[in-house]
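With one protein chain removed, the remaining protein chains of the complex are shown where they sit.
So, subunit A:
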Amino acid sequence: MSRFSFYDDEAHPSPWQHTWRAFKSSHIALIGLAVLLLFVFFAFFAPLVAPYDPIYQNTEALLIPPSWTANGSIAHLFGTDALGRDLFSRIMYGCRMTFGTSLLVVIIAMLIGVTIGTVAGMLSGVRSSVVNHLLDALMAIPTLLIAIIIVGILGSGLVNSMWAITLALIPQFIHHTRSFVRGEMKKDYIQSSTLDGASNLQLFYYSILPNMFETLVVQGTLALSIAVIDISALGFLNLGAQPPLPELGAILATGLDAGYLAPWSIAIPGISIFLMVLSITIVGDGLRSALRKRVNR
């Protein structure tokens, strides 16, 4: 290298910085990100910031309304439920449970789906087709039905419902990955890498994956919002997380018992599920357009 390189000091933004710049330009996406970060914060630090134990039943304080009403107290920000549990702490732990498990489910489904999809995309002929349609039967049945079947066999519980949702999410990842990889494999730059002596694994890692982020982000956020809704729906139906566990759907279901006396115990978990799904979708959309802008500007 030449000894005097005047231009080397100049900052060259990394791909992530490019993406962040494009992402920042959309205010809605930024607000969505802030809300999502709040949920992520709750998911990670709930035990540190929650004022009460989520399953501690304080018989002195039953059905206290939220703090902004006349009868409310600041000691319980979102009030308490019929058993005297602090709703704010329960929502925090609920974010941890619902959001955390959804994230886990999506990551597992993505890893498996992308692997199978890539294999299918790189194979050809009947083998590719077989691998591609391996789990298609699962797509025909709604997630909730699969979950009910699995719960019927294995018994209800959070882990079983997680398995059910993972299984239901995998086929979509397979299909999208496979069609993407197929389209990509035909392109000239892949052929040129093949001529360079790249093996299929190297082709995937170095040439195809950098172009796949956009698809993965779109699919991932879609799957994440589906997972959040499904996990809370199963919790609500009493098939997923069981009542003492602070899971948003389950909190909603227990709130239903005293719904007329304490409407806030339904409204607040409901709103948090809604906000969670909304922010995931908004951030996913913002990320997608940012990634697209980075490549096609």
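In this section, a residue touches a chain if its C-beta (ideal position, glycine included) is under 8 Å from a C-beta of that chain, and two chains touch if they have at least 3 such contacts; residues count from 1.
Heads up, the rule we're going with is that contacts and distances are computed from a predicted model.
Asker: Name the absent chain by its UniProt protein name; which of "Assimilatory nitrate reductase electron transfer subunit", "Response regulator", "Transketolase" or "Peptide ABC transporter ATP-binding protein" is it?
Answerer: Matching the unshown chain against "Assimilatory nitrate reductase electron transfer subunit", "Response regulator", "Transketolase" or "Peptide ABC transporter ATP-binding protein" yields "Peptide ABC transporter ATP-binding protein".
Asker: Pick out which of A:N211, A:N238 or A:T281 touches the chain that's been left out of the picture.
Answerer: Residue touching the chain left out of view: A:N211.
Asker: Could you tell me which of A:K24, A:R127 or A:K187 touches the chain that is not displayed?
Answerer: Counting the whole complex, the residue in contact with the absent chain is A:K187.
Asker: Considering the whole complex rather than only what is displayed, give the residues of subunit A touching the chain that is not shown.
Answerer: 1, 5, 7-8, 10, 12, 15, 187-189, 191-199, 202, 206-207, 210-213, 294-297
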